[in-house]
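A single protein chain has been removed from this complex, and every other one stays in its place.
Letters A, B and C mark the chains in the order given here, with residues in each chain numbered from 1 onward.
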Amino acid sequence: MNLETVKQEIEANVPGCAVDMVLNGSPSAQHSLLVDAAHGFAVAQFLRDGAAVRMDYCSNVTGIDWPVKEISTKVKTKKMVDGVEKDVDEVVKTQSGGYLEVVYHLYSVAEREGPVIVRMRTEDRAAGVHLPSLTPLWRSAEYQEREVFDLYGVMFDGHPDLRRLLMWEGFEDFPMRRDYVDPDDYEYEPTAHDEVLQRTREHWSAEDCK
Amino acid sequence: MSVLTDTTADLLGSGAEDRSGGQLLEISMGPQHPSTHGVFRMDVTLDGEKVVKLKPVFGYLHRNHEKIAEKESYLGCMPYTDRLDYFCSITNNWAYALAVESLAGIKVPERAEYLRVITGELTRLQNHASLVGFLMQDMGASGTPLMYAFREREKILDLFEALTGARMMCNYMRFGGCRVDAPAGWMQQAQKVVDAFPRFLDEFERMLVSNEILMARTQGVGVVTTAQAVNAGFSGPMARASGVNYDLRKVDKYGIYERFAFRVPLGDHGDVYDRYMLRVLEMRESVEILKQAMRDIPAGPIMDPGTKIRGFRPKAGEAYGRIEAPKGELGFYLVSDGSGNPYRFRVRPPSLINLTLLEDMCIGQNVADIVIILGSVDIVLGEVDR
Amino acid sequence: MLGEGILKGLTETARNFFGSYVDDERLTTVQYPEERLEQIEATRDFPFLVYDGEDWEKGMRCVSCQICEKECPPKCISIEKSKDKKPDATGKAQFYPAKFDIDISVCMSCQICVEVCPFDAIKMDVVYELSTEDRFGGLLLNKEQLSKSNEYYNKIHPTEAGAVDAALAAEREKARQAAAAKAAEAKPAATAVVGAAAVERDGTK
Partner (left out) sequence: MNGSVRMAGTADQIFVLVKQWLMGYVPGALQPLASAVLSVVPVLLVFPLLFAITTVLERKGLGRIQNRYGPNRAGFFGILQPMADGIKSLTKEDIIPRSADHLVHLLAPLLLVVASFLVYAVLPIGRNMVIANLNAGVLFFFAIGSMVELAVFMAGWSSRSKYSLLGAMRAIAQMISYEMPLVLSAVVVIMAAGSLSTVTIVTMQATYTGIWPHWYVFTPWGLMGFVLFMIAATAESNRSPFDLPEGESEIIAGYYIEYSGFKFALFFLGEYLGMFATSAMAITLFLGGWAAPFSFLTWIPSYIWFFVKLLALIMAFIWVRGTLPRLRMDQLMNFAWKFMLPMSLVNILCAGVWHFMAAGFVRWVVVAVLVAGTCYLLSQRLKRGKRVAVRTYRFAS
């Protein structure tokens, strides 16, 4: 099934939702649909139950962290310099990222179709990390959404049991975020070198390292 | 008498009440328990011997595999995948290689594809054999079937050692092919093992399939319906035991699986007995695939010459590659930002997702059933906790 | 009839009980310290450094390029590059590792160092009785402990080592010819001496 038709189907059946195609530049050509968080649940419900799509199998749920990244691109612009038109390189700084993304890989067992890849993005990486949970639709998302919450800190609204999955209760940070800092609890390693050695030295006294 | 009542109150702990107004027994199975197949824990609430609540607790073997992989090169990630499901390192390699190949558009030479099928199906044989043995062990068969399974597994591990150099952590595949070609005489040796394997299956079936105790213990226990199985993301033998006709070797036809004639067995009841029998039947089909693959394997190169193993930098993009691993659908989701290490490296662990319905399967069953239901799911904690 | 399957099972275990006395296929256990399995050629466990000739310090193939250190997934290799150059087995001046440590308690035997080494200097060993009472020092192997001769390599992995030796010999022959040609251009008289020296060195290998 063509992703373009899926997109049209969604737009026709879920009023008011914003669906964007996210193109994939790699040879895998697995393009995906970016759905706005407000209509995420409705879109997912349509994808599961809609007669034309019937994505009854949610295979994979993943989080991706996109911290704010400044991209500097050189743009050639024509500028009037001293009355003469000249090509001038100008550095344009754009910001990308700054959100957490959740990716769902949907397949259809009945129709043997797929994957339809659905992405949802949070507003930011601090307070606005709420997304609708799709666990009520696909039970398979239960543990995977818990894992995404655990490792990335995405709050899934409507999840029946949103607790940490792999880290322990009371752990505070979200280890899979790109800006996560390892705790200072390095143990002595005999071949510690480079950065590890440095951190080991900082953590342990000189006698311990001996 | 006060001593006794104190003890009761202390033991029973929770405030919840059973049908007759007594207290329920809360019990922690694991993380050190002989039958949780690793460091897995279940907080079980019991009414007598009946399970009323069960909450699995994960993470005792968590090492954040995905974070480690983000710091490694694409090549450096390969040996780490061995350690996910340490029973089937070769299929893990395969799934990862498939994802990278899809990400970078690499073609795999013919002979390498055949070697992948052969080693992959051998992996399936040894995984299913030992799983069926473990299931019997959980049922209290004092290890006899397990030892027979391990006896056969040993022969397959010897094959792996002769081919890849290691028995369990094979680190065999590379994106674009396989690391080494089969040495002289390996195919004959493998042929011998494969030809002898059905004898073991016959022995197994004679010994256990019609055993009344086994049937009484497993039939009607831990039932999952077809709809539930699909919705809960079950894959592999777990899904097929519930009647879901979904075998990625047939659906995705990855590699060269469309060239082989094999059947996909399906269960009608979705209980522990079906899951157990399905694995036995799948082993027979795997033997068929192996025979065909060994007959047809061509000569030729085993690595795509255009692929650079070291300093591999795929274009920015993403890919999801999945295969039918012995435990179910093993997928790798890779996001590349064009650098030498993956921006995001995600493992879709079949063991973890097949555990989704553990509580639903166990509620209303006995304590003894928890163990065999968990055993029938076929988990490896290296993969569940990653 | 109730009990039929149980009886079938009992006959099967009885068959195995007696079979284990007569059938080697059924009793696969090896009585380890006395009996040992035959070495499988492809077996690998921990890396070692190959040297040519008699003296491990002189003949070490490693030129301290540090690729293996960079590629090692668990980062168990630690190399310090030398400041000076020393002649290697072929007589060419090369850097050498001033320090080369492998922590085999960290190593996961993945063989990536072997795959990436452009000089065939690091290979996989097959020794497995490595238990030691010293948890840290005992498992941290230094340059001397890691060095094993090319003969040893030929013994444990004959097929692989044969191919490596052939490739190396071809490469050295090419280098020698190139050098000879160069020398012939510059100083025709010296050719014979250089060639003889090269032959002698190859002979020691």
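One rule holds for everything that comes next: contacts are C-beta pairs under 8 Å (C-beta built on N, C-alpha and C of every residue); 3 or more make two chains touch, one makes a residue touch a chain.
In this text the structure is predicted, and so the values were computed from the model without any measurement.
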item: Neighbouring displayed chains - absent chain, whole complex; value: B, C
item: Chain not shown: contacting residue from B:Met42, B:Ala232 or B:Met277; value: B:Met277
item: Per the touch definition above, residue among B:Leu131, B:Leu201 or B:Leu266 touching the missing chain; value: B:Leu266
item: Candidate in contact with the missing chain, chosen from B:Glu121, B:Glu329, B:Asp369 or B:Glu383; value: B:Asp369
item: Options B:Met139, B:Ala190 or B:Leu355, residue touching the unrepresented chain; value: B:Met139
item: Residue touching the undisplayed chain, where the options are B:Gly220, B:Gly311 or B:Gly338; value: B:Gly220
item: Residues in chain C touching the chain absent from view; value: 1-3, 6, 9-10, 12-14, 16-17, 19-21, 26-29, 31
item: Touching residues (missing chain, whole complex) on chain B; value: 3, 7, 10-11, 25-27, 33-35, 46, 49, 136-144, 147-148, 151, 207, 209-217, 219-220, 245, 247, 250, 263-269, 273-274, 277-278, 281, 366-371
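Here is the rule we go by: only the chains that are shown with their structure count from here on.
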item: Closest chain to the centre of mass proxy, which here is the mean CA position; value: B
item: Distance from the mean Cα position of chain C to that of chain B, given in whole angstrom; value: 33
item: Contact footprint of chain B on chain A as seen in their complex; value: 24-28, 30, 56-60, 62, 64, 103, 105, 109, 112, 115, 117, 138-144, 151, 164-168, 175-176, 180
item: Chain C residues touching chain B - in the complex, by the definition given at the top; value: 2-6, 8-9, 11-13, 16, 25-26, 28, 40-44, 67, 71-73, 108-112, 115-116, 124, 159
item: Chain A contact footprint on chain B (complex, rising order); value: 58-59, 62, 64, 66-67, 102-105, 228, 230-235, 244, 246, 251, 314-320, 322, 329, 331, 333, 335-336, 343-344, 346, 348, 352-353, 355-357, 385-386
